[in-house]
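Quick one: structure below, then a few questions.
Every protein chain except one is present and positioned as in the full complex.
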Amino acid sequence: MRVAAILLRRLGALLATALCLSLLVFWLTHLPPNLEKLAKSQGSARMSDAEVASWLERSGFDRPVPVLYGEWLGLLPKAGCGRCGVVQGDWGQSTVFRQPVAEVLGRSLAATGWLMLWVMVVMVPTALALGVLAGMREGSRTDRAISVATILTAATPEYVSGVVLVALFASATAGLSPLLHETGWIEGRTLFQGTASGAMNGITFWNFALPVVTVALYGTGYVARITRAAMADAMTQPYVRTARLKGASQSRIVLVHALRNALVAPVTVILLQLPWLLNGVVIVETLFAYKGFGWTLVQAAGNNDIELLLGCATVAVTLVLATQGLSDLAYRALNPRLRAR
Amino acid sequence: MEELGWLGILGRMALRFVPVWAGLALILGLGWRARARLGPAGRLFGSWAGLSGLTLVLFWVLTALFADLIATHDPLAQLSGLKNAVPGSPAPGSSYPVYLLGGDSLARDCFSRMVVGARRVLAIAPAATLCALAVGMLLGLPAGFVGGRLDAALSFLANLVLAFPVILLFYLLVTPEIRQTALPRTVAAVLFLMPLLFLVLLWHSRFRTRAGPWALGLAAILGPGLWIWAGLALDADPSGLWRLEPGLLTVFVAVVFVNAPTAFRIVRGLALDLRHRDYVAAARTRGEGPWFIMLWEILPNARGPLIVDACLRVGYTTILLGTLGFFGLGVSPESPDWGSTINDGRRFLAIYPHAAVVPALALLSLVLGLNLLADALRTEARHD
């Protein structure tokens, strides 16, 4: 009963946030200069101010933003189709791709889904293992080595790691590839492929490894740092001493007693990482020309494709809010103190 | 002149950086001698991570300072025939005989662009961090200390901004179209007022019982403060000393806007933790006002975590600025900042990697230095 009330309240807050944010995005994309640009790109680039005004009037953009927002959302009737907005599943038409927004989004989200999946598969086990190993014995040689490595990767944004990785593994003139090519280890001119556009038709290790590693690198460092801190903290807790003084072995202490309590922080952080991964995904998809969600967002924003941009924003914000809610639930589930309430 | 080998390139670069080496030796030497008196900052000299972090950060700060002395060429000048030139290519007939780190796709000197690019990052990132922290403190302290509805409302606002994917926000905020509206100036006016308001409250709460110092201090803060504020935020400084070009203003506003909610959350958490301390109760029972308690009782005890956070935040802001440059947002095309240079260079990445790798490594080393520094400071604070 109480849990249901909490969930309901959360859901209400999420909904309020989503509405506020979509209104904000809608307002920002419908600022006069943006509309003017839209008019010029749809009409002709050399339109006079009067022509722009009349184009906007004809397209219905001269009405107040709240009305337009209501129509887009599907709460107000739109000329031509009654109530047809996001709520009814009509996301509008993309001007860049000349396709319905829903179609474009569906395709690009599927592509990004694969990327995210592999990133998680690489990142989560690596980060947790490194963090636990480092935090188990704070100040040891292992800890220091792992700490330097994780601080390094956590200081490397995707556009840096991507560039460095491509230069190292996918450049015909620098890094490893020329060496390997000359000695006959590889047949092609580069070890990995510098673009992932081929991955749209079929994912292979050679076209997907670099983008996945590029996205995973930053998150791995970050999550490993959090795990290490939580683990190191757990290892100094009195209950760990109790376990040791019961005669438990080091592995039992780490795996049974410390790990469970230390995992609370990283698990919530991993979930909160998802929005940040979204950033990485945008950068990496641009860098490797992988036509996923991030690439679509950049195309929409760069070409003033308002309806597609609104769609992207809605999806992104929903994703972020969902992960926030999920991380909240995970925190409760992992913490018996909170679960009891 | 022959093309230089790697040894020659490194040797010549080391020579160019002589002012930086001198500065590093001076600062680190003085710091080492005074380390016993410097408290936690002095103990940085005892830890490997702290010392290397400090060195890296100082290196780039000094590079930014002496950029004009170090750069070999004008970062915007193009030399014919040096398009995508490999590192160490001779550059006859220019201010320096070699393109030390090669030329970019527009035949400009990568080395000089990297050096001058440091200046831009190190001018914006710390200032934006301070601004964001001021906003965070001004809103986070009352949210944590007073709690209740105020906290709920402010936290909702912060979560609202946090739920925005950063890149989307940049694409919405940092566009030439937005610059035509009053939005950036309005937001800037509010954001830039925060540090000023912070100083005013700081002084007022401490000296409200003593009229003399109170009036003197407020005058000293408000006079120059309002002048700088009017210049930077409203572009209304008659002397023209304080002004920000509109593009930079938008970038600055966007970066502060992204940083402010996380700063708010950190300060709020610290205030929430410290508000139940006995010394806070003692201050209340002797009749202190809420701002005195927040700024003079709670804040000094939160400074450790806040300094660590500031280090991390400058690094994060550097990354954000790079991201903006990478997407070509808010910067003029020829700007030498690291992000846009990486963006320019990535088109020929597979064939001429140097143009993108050079600024990438520069950015990496600065952020690494800041993170190492933060880590060492946190470790020191914990062992205190």
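As written, the chains take the letters A and B, and residue 1 is the first residue of each chain.
The rule is simple: contacts are C-beta pairs under 8 Å (C-beta built on N, C-alpha and C of every residue); 3 or more make two chains touch, one makes a residue touch a chain.
The working rule: contacts and distances are computed from a predicted model.
Hidden chain, UniProt protein name from the list "Formate dehydrogenase-O, major subunit", "Peptide/nickel transport system ATP-binding protein", "NADH-quinone oxidoreductase subunit C" or "Molybdopterin synthase subunit MoaD": "Peptide/nickel transport system ATP-binding protein". Contact with the chain not shown here comes from a single listed residue; of A:Leu152, A:Met200 or A:Ala248, that residue is A:Ala248. For the options B:Gln78, B:Asn301 or B:Ser365, the residue in contact with the chain missing from this view is B:Asn301.
Along subunit B, the points of touch with the absent chain fall at residues 209-210, 277-279, 281-290, 297, 300-301, 303.
In the full complex, the hidden chain is touched by subunit A at residues 2, 139, 237-239, 241-250, 252, 256-257, 260-261, 334-337, 340-341.
FYI, only the chains that are shown with their structure count from here on.
Measuring from the averaged C-alpha position of subunit A to that of subunit B gives a distance of 25 Å.
Of all residues in subunit A, only 13, 16-17, 20-21, 25, 28-29, 31-34, 36-37, 147-148, 151-152, 154-157, 159-160, 163-164, 166-167, 170-175, 190, 194, 275, 278-279, 282-283, 286-287, 294, 297-298, 301-302, 309, 312-313, 316-317, 320-321, 324 touch subunit B in the complex they form. Subunit B contributes residues 49, 156, 159-160, 163-168, 171-173, 175-178, 180-181, 183, 315, 319, 322-323, 326-327, 339, 342-343, 345-346, 349-354, 356-357, 360-361, 363-364, 367-368, 370-372, 375 to its touches with subunit A in the complex.
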